[in-house]
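Below: one structure, written as structure tokens.
With one protein chain held back, the other chains of the complex are shown just where they sit.
Note that the chains take the letters A, B and C in the order they are written out, and that residue 1 is the start of every chain.
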């Protein structure tokens, strides 16, 4: 069981900001492939992997990061703070 | 007739902050040589030419600047504002 | 040494007043204030700032620790707002103090560069012309390279 969070336009495309899912994915990229099968919103949200950022347990990671021990995974576009 | 101003420790060594003098000096350096003949205070003030800054009519100059048309010449050590 | 991620507005002058009152020994204080802009050619109605609670604080504290290790700082303050902000409202405040101006300037500059593109905030602009998420700028990534 892993908590998955979505922010900004990724959240809007998917339609919700958080869900808990059951997955055997070992890498971020595997999880994205799984999520894309969940519907059009997901497909649209993850259609351009180059603009997707990821945090694993609140630390920035990348598409190859290991998620087998993660509790919380977040997807979001490049940050625009400040 | 030219107005000569002194600041900081140059003023302290010379003993006054302003004077009006009659000079035929064409360059800053000539004027310094002339001033040095005016007494020990002047000699002491101008003993290290490398740390003397000069402004001619309120614009920074150097030892070779032309002063034949100057109205106001100021001598001071490196500035320490801010 | 304070970080505040808050919804409510803040006053630059009140914040600086308490900061400087606590920093009488510092020779140099630098502040950066980011304000919601509205362009005359496309007047902004308001801005919405979303963030990632938990990660935001963690990330900012990490930047601050890096800044404190790199520069000789006496104190620092970061305030960043989220939620709905109107044009003219303050978004962010970074204040640094140090014995020397170089350290205070560089640390504030560094913290702003990291807040811009490494702290989990996302800005959405609502104007007459429509609604859109602010895109990250390549110049912000280039700015970060200065600190490597």
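Simple rule for what comes next: contacts are C-beta pairs under 8 Å (C-beta built on N, C-alpha and C of every residue); 3 or more make two chains touch, one makes a residue touch a chain.
What you see is a predicted model; the values in this text were computed from it and never measured.
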{"item": "Interface partners of the hidden chain - shown chains only, full complex considered", "value": "B, C"}
{"item": "Listed residues C:4, C:38 or C:127, member touching the removed chain", "value": "C:38"}
{"item": "Residue numbers in chain C that touch the chain omitted from display", "value": "12-14, 16-17, 20, 24-38, 87-88, 99, 101-102, 104-105, 108-109, 112, 116, 139, 143"}
{"item": "Residues of chain B (touch criterion as defined above) contacting the omitted chain", "value": "5, 7-9, 11, 55, 58, 60, 74, 76-82"}
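FYI, only the chains that are shown with their structure count from here on.
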{"item": "Chain pair with the most C-beta contacts", "value": "A-C"}
{"item": "Separation of chain A from chain C, taking each centre as the mean of its C-alpha atoms, in whole Å", "value": "26"}
{"item": "Chain B-chain C separation of Cα centroids, rounded to whole Å", "value": "48"}
